[in-house]
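Just one protein chain is left out here, and the rest sit where they should.
Letters A and B mark the chains as written, and numbering starts fresh at 1 in each.
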Amino acid sequence: MSTDMMSKETRDADLGAPVLKIEKLCTWFDTREGTARAVDGVDLELYEGEILGLVGESGSGKSVTGYSVMGLIDPPGRIAGGRILLDGRDLTRLSEEEHRRVRGKDIAMIFQDPSMTLNPTLRIETQMIEAVRAHEACSTAQARRRAKDALDMVGIPSPEERLRAYPFELSGGMRQRVAIAIALLNKPRLIIADEPTTALDVSIQSQIIYELQTLCRETGTAMIWVTHDLAVVAGMADRLAVMYAGRIVEVGTTKEVIEQPGHPYTRGLMGSVPMHETRGRRLARIPGATPSLLHLPQGCSFRERCALADKACTRMPELAQHHQAQSIRCWHPGETDR
Amino acid sequence: MTQTPHLALVPGTAPAAAPAPETPVILEIEGLTKSFISTPGLGGHIANLFGAGIKRQEVRAVSGVDLSVKTGEIVGIVGESGCGKSTVARMLAGISNPTGGEIRYRGKARSKMTRAEREDFALSIQMIFQDPYASLNPRMRVRDIIGEAAVVHGYVTRAEMPAYVEDLMTRVGLAPDMADRFPHQFSGGQRQRIGIARALALKPDVLICDESVAALDVSIQAQVLNLFMDLRDSLGLTYLFISHNLGVVEHISDRVVIMYLGRVVESAPTEELYARPHHPYTRLLMDHLPTLSVERRTHRPIAGDLPSPLDPPPGCPFNPRCPLATDRCRSERPALREVTPGHISACHFDDTSSAEIR
């Protein structure tokens, strides 16, 4: 695989229309204390076979973005505005029944906890056959063959045996792989992986990353990989989007974002990763904690934790192009700490 | 790992020096072993009459671990989940009894301690847990969570306790006016600080951090790691830092111990281990460590998961997953040998000419 990133122009020409296009998405939660704007004007694009890393601290709205695309927002949450176009079709206008047909067929989600997907009381095969037949009329035998192929694809040894197993008979890593196989069953156009490896050991994590990466390349499935750890997506994603307090604050090719991070928050996240180079030193932590969505500062939401903040930052910056495919929402993009 | 020069590191803080060789050993364990035995029970015995075949099972969670920790040292323990890290931690913290082996604290064997000495030892070793949500009693106020034990053990009187707690909270970076709140009113990072303050309240010498930053966001993890380093400098603490993340351990430890299936398979000073990993398992862990590098990584798939400790493979415990495994590996268990001074490893491919350690 080439490590070169294609420039934006060639990419647009090569890849045609995006699989997923999110425009000005707003997902708000009406709570007793006020309206929490968990997702507030998010724009994202995703092309065939592309992997987008969606990065941010917990509470920044990554999962809610994913749930919005999946149509899993329940009251008190609501989609307050914007469009989610899957192959040009606006998902926000679908009825619950229409959404159900899209979910699991065209879009699949992998959760951090595989027990969100797996029913503990049913054999793996029962669940997988059901997931196939929910979207397609085919015989049990055909569905079972598909299930076995899917287990094969995610590198599960002796899939025939695993099909007969109950979820509790498998290890955590194996359960997550089964959940991934279920997501792949109906050859979705888009996979949303919400921190799928956060609870797993590094060896299993890297294997799952490898398998999903290969699958996306081979089948053309687009994937959003949600994580709080930049290191996890650095070697995998084609593009990265960094989220803070419900907004995208930086987006660009992985190379751009990792090698020349422009937003102070992105730089803070990178300085937080403990590794070889930081040995024996203090990590450049981001001061403070994620602000409550109900009490965001006026202007740039990151203002109160930012070393570069000045008067200009009391107005909300727009997401503006910084470098080729890289856009940054900051009044002082790319400036180093004063 | 590629150098990432733009990283905004705080300059000026010199790398903390590892303790000099003559520093006294504070904690030493020898041949530490823990087996969990499950017997069939009454129901099982009856089921067995009908041919259920339920047997007495023995899980060797930890088998024969040796380790010595110097005062002021940070020793990292790394391994996949299930390899026995927490079991070692709990035996050291005195909340689980070893099946075999000896723990020595300041040169005194635990089995030879008087009651008072043993109590003193139990208080000197404190643990920081993994889950910031499960490790605090949800129905107690933060003041009581932190200050209860200090009052019970007579470190402070009940009247002095609030001030003592406020001091501790400030030390770990919490606003003291939050002492009246309940744990659920805090974020994950703040809860972890409450757990640290609770441990510090007993003025321990050794902190055992069992995956203490694993459940935190990287940004919060960085804050807590910095706090651990600060506390080592200001209080002269010794740490046993348990993690499955080699990156975190490399950042903080002076020495690293790699565990696999209840045994130590490699141990060396941090720089040496990361520069010249010896054991194939260590190398595998390093290959799979995610880094801030945009290079597409080619993964060598590992054959299968961690084997069950109920039924460990014969020979080298790593042989079913090892790319180098030979027939000898499948039949004979390699002993820990010193490969270079201070660097030990248990693999048949270690330099066989070097002296055997045991």
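As a working rule, a contact is a pair of C-beta atoms (placed from the backbone, for glycine too) under 8 Å apart; a residue touches a chain by one contact, two chains touch by 3 or more.
Here, contacts and distances are computed from a predicted model.
**Student:** Determine which name in "Formate dehydrogenase beta subunit", "ABC transporter permease subunit", "NADP-reducing hydrogenase subunit HndC" or "Manganese catalase" the UniProt entry assigns to the undisplayed chain of the complex.
**Tutor:** The missing chain's protein name, per its UniProt entry, is "ABC transporter permease subunit".
**Student:** Determine which one of B:153, B:203 or B:328 touches the chain that has been left out.
**Tutor:** Selected residue, touching the omitted chain: B:153.
**Student:** Check each of B:34, B:60 or B:90 against the chain that is not shown and name the one that touches it.
**Tutor:** B:90
**Student:** Which one, B:47, B:202, B:235 or B:286, makes contact with the chain that was left out?
**Tutor:** Final answer for the missing-chain contact: B:202.
**Student:** Using the definition of touch stated at the top, determine which of B:78, B:103 or B:136 touches the missing chain.
**Tutor:** That would be B:136, which touches the missing chain.
**Student:** What is the set of chain B residues that contact the non-displayed chain in the whole complex?
**Tutor:** Answer for chain B: residues 90, 93-95, 119, 122-123, 125-127, 129-131, 134-140, 148-149, 152-153, 184, 195, 198-199, 202 touch the chain left out.
In this section, only the chains that are shown with their structure count from here on.
**Student:** Quick one: in the complex, what on chain B touches chain A?
**Tutor:** So the residues of chain B touching chain A come out as 1, 3-4, 6-10, 13-16, 80-81, 187-190, 217-223, 225-226, 229, 244-248, 250-252, 270-271, 274, 284-285, 287-297, 299, 301-302, 304-306.
**Student:** Mind pulling up the chain A residues that touch chain B in the complex?
**Tutor:** Listed in rising order, the residues are 1, 3, 57-58, 155, 157, 171-174, 201-207, 209-210, 228-232, 234-236, 254-255, 258-261, 267-286, 289-290, 336-337.
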